[in-house]
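See structure below.
For this view, one protein chain was removed and the others were kept in their places.
Which chain is which? They are A, B and C, in the order written, and residues in each are numbered from 1.
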Amino acid sequence: MLFYVKYDNEEHRVRVENRRGKLFVSFDDEPEEEVDLVYQGNDCSFIRNHEVFFANVVGQQSEYTVWNPAKNMQFSVESEYRRIVGKLRGQDLQQDNRVTAKMPGKIARIMVKEGGTVKPGDGLIVMEAMKMENEIHSTIAGTVKRIRVKEGQAVESGALLIELNPS
Amino acid sequence: MLFYVKYDNEEHRVRVENRRGKLFVSFDDEPEEEVDLVYQGNDCSFIRNHEVFFANVVGQQSEYTVWNPAKNMQFSVESEYRRIVGKLRGQDLQQDNRVTAKMPGKIARIMVKEGGTVKPGDGLIVMEAMKMENEIHSTIAGTVKRIRVKEGQAVESGALLIELNPS
Amino acid sequence: MKSEAPKRILVANRGEIALRVMRAARELGHSPVAIYSTADRKSMHVAHSDAAYCVGEGPSVHSYLKIDTVLEAAKALKADAIHPGYGFLSENAKFAQAVADAGMIFIGPSPEVISTMGDKVSARNAMEKAGLPLVPGTKEGTTDEASAFKQAKEIGFPVMIKASAGGGGRGMRRVDDEKQFLDLFRRAHSESQKAFGDGRLYLEKFVSSPHHIEVQIMADNHGNVCHVFERECSVQRRHQKVIEESPSPFLNAETRKAVCEAAVTACKNIGYRNAGTIEFLVDDKQNFYFMEMNTRLQVEHPVTEWISGLDLAKEQIQVAFGAPLSFKQSDIRPNGHSIEFRIYAEDPEKFLPQAGLLRGATLPSGIGVRVDSHVYRGYEIPVFYDSMIAKISVWGRDRNEAMKRGEVALKGTVLNGIRTNVPLHLQLLRHPDFMKGNYTTRMIEDNFKFEAVKPEVNQLKMGMIAVAVSAYATEFESSTMDSDETSRWKSVSRTEALR
Partner (left out) sequence: MKSEAPKRILVANRGEIALRVMRAARELGHSPVAIYSTADRKSMHVAHSDAAYCVGEGPSVHSYLKIDTVLEAAKALKADAIHPGYGFLSENAKFAQAVADAGMIFIGPSPEVISTMGDKVSARNAMEKAGLPLVPGTKEGTTDEASAFKQAKEIGFPVMIKASAGGGGRGMRRVDDEKQFLDLFRRAHSESQKAFGDGRLYLEKFVSSPHHIEVQIMADNHGNVCHVFERECSVQRRHQKVIEESPSPFLNAETRKAVCEAAVTACKNIGYRNAGTIEFLVDDKQNFYFMEMNTRLQVEHPVTEWISGLDLAKEQIQVAFGAPLSFKQSDIRPNGHSIEFRIYAEDPEKFLPQAGLLRGATLPSGIGVRVDSHVYRGYEIPVFYDSMIAKISVWGRDRNEAMKRGEVALKGTVLNGIRTNVPLHLQLLRHPDFMKGNYTTRMIEDNFKFEAVKPEVNQLKMGMIAVAVSAYATEFESSTMDSDETSRWKSVSRTEALR
């Protein structure tokens, strides 16, 4: 079975086959190799050509995170089958100028007005969460299309806060 | 739902009801009480009348072990329903004079002969496992009815080693 | 100790500090009991107590900060004494008084001392009288913008705005010039009002190249006061400590002796008892100024325990029940070096706290490694409290060994499902200022940039394989298989990999 695995904007193909309980994996156009994978409690480890890789993998649906001491790695994965189905349905990734809450919290202060202009780095909203105030900055230049929250409002993670029009 | 829970030879009735996600438990003839039970990773904790009980429960089918620092507690549990079905089928617990292997290992030496007499504490068999020799003793007085293994034989946990006739 | 009957000790706190104090209580043969908010029902501190009482909803104003309810809990649980931990009610004089009034022992200093030290201005006055040098600044807390602005100009910029009732960096702002003053004063005021219910602020001269160095004090009810050396806590971000160590690699022997002795003298003068910490600002010429006193056990007490061998939480309990200190000043000498890494559930790049489900959690162990934590795999980090999920403290014969040990321990800290600041610690350990051991409280903000690490090619490749295999196991979850081995393998991978 073929999977498309994406990290940042880099996409690779990983083919996984299970033959009599042994796993064979090929990466992009590299030749297929046996991977000795075992689950150990919460983690798993692989051996490939004697090299050991210890992994803690968590995820849901197509989004996975693999633990790494220097930085947990986030991947999205899609099987060949799902990609084909998706294409047939005409799905398209949306261009995102929507500022969302990265975590649950309370809107402490709104620093912009609808129609106002912003440049990258400008403060948009101050959120309060876990007793800390955090300023949310714009990453783009543009105008404020719509403000979707009010001061004092409690919001969930992922909630849409502000819509911007890029200039 | 009513359960019969047994420890050693002591049996108690525990009734468990789940009403809208809250657990109510009654123990023998004591009045029903709410038990606040949560699972935390591998363990669970209960609060009953402010008293806290931390538990790690493992088990399969009807046999459960609950961790306890002074000694893990082994229980067998049967639901009312299963007990009725079992009675209808005429199941009966067998009187056990069968000496079995407590763990996998190798039969190092057989110390008795068929027809010989034994008293409690007499050595029957020396098993070798994990590089140690361990003597298995008789817990009853009687005669050796049948020896089911040979010296040098590897046996699994639970394997029948010797049958005794109690005197 | 032996002769005392076992007591019931309520730990009026949550998380790792509740567990830490409970362990101390158990070692002394006492029975620890707990309080919890509904959001903390699954915290380990509840499971590991002998009895527990729910004090309210998640937000701490509705639970851990409610004095009446906590006292009600103490009565219901038949507590003989209350240990307040840190944060919450630990530095609340009214609470300490109410505990005493209810006939229980408060494990901490007297309400009078808490009250004096809890207000920054009265603390400065008291400590000046007790002989400690102060940073130039205003004596009175105020909410009046205009008079504050005038005073700021007199002290000379840069100045610091601080909350009279504050702690933990909340309500604190540095003002570099006149233009910024009013805006920052207002923000500090609102934050302070919200956090402490007291919006009064005071001003202080900003000290250049400041080191945050604090002295651990331990005192009994019989007039014995000892210091347990200093801690260097200058690795901070937004006035929140990130890494602490003891001994301070910056302090020279002469200053070390002077600052520790000054702290002891001051505590004797104010009649201090139980554990406390005097925080000093030390400038690049090793001048030290009193900053504030924390009248409780600190988050970072493990580094002091590592190098002294003392168990400060046990010492607190014993002293509160009337025992003399278990040691004399001459009994203790600093042994080796210890560093503590505070593990926060936060994005290490943007420092955003993270709430949510901890899906993978394995904490390090082995020689010279201590972990204080209340989290486990499957723990849901509540949104209501501080985002610290673990303290990893290490010990080495010298600072270099402690740093290497810390690095190995951090690399063995598996935390997944949420982001943590472990990557930040690994980068700080390689920072030239940190490695040299001469860094100021400005290091992270002025002289450090978190590098967005790109994993090595091979790591990325193996990670992609791990993900593809996990996805593979999911895709085939419901399909039928002929080989027993295969299906067993799949069912394990399904259960383990995908939560």
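Quick note on the criterion: a residue touches a chain if its C-beta (ideal position, glycine included) is under 8 Å from a C-beta of that chain, and two chains touch if they have at least 3 such contacts.
This one's a predicted model, so the numbers in the text were calculated from it and none came from an experiment.
> For the chain that is not shown, enumerate the shown chains it touches in the whole assembly.
Looking at the entire complex, the absent chain's contacts are A, B, C.
> So one chain is hidden, and I want to know which residue out of C:G169, C:G309 or C:G356 touches that hidden chain in the complete assembly.
Within the whole complex, the residue contacting the unshown chain is C:G309.
> List every residue of chain B that touches the chain not included in the displayed model.
Missing-chain contacts on chain B: residues 1, 3, 5, 7, 10, 12, 14-16, 18, 20-21, 23, 25, 27, 35, 37, 39, 41-44, 46, 48, 53, 55-60, 62, 64-73, 75, 77, 79, 102-105, 128-134, 157.
> So which bits of chain A touch the chain we can't see?
That gives, for chain A, the contact residues 36, 38-43, 45, 47, 50-52, 54.
> In terms of residues, what is the contact footprint of the unshown chain on chain C?
Considering the whole complex, chain C reaches the absent chain at 19-20, 23, 26-29, 48, 302, 305, 309-311, 335-336, 363, 365-373, 378, 395, 397, 401, 404-405, 408, 411-412, 495-496.
Basically, only the chains that are shown with their structure count from here on.
> What's the distance between the Cα centroids of chain B and chain C, rounded to whole Å?
Centre separation, chain B to chain C: 47 Å.
> Round to the nearest whole Å and give the separation of the Cα centres of chain A and chain C.
Using C-alpha averages as centres, the distance is 31 Å.
> Would you pick out the residues of chain C that each touch at least 2 other chains?
Chain C, residues with two or more chain partners: 377.
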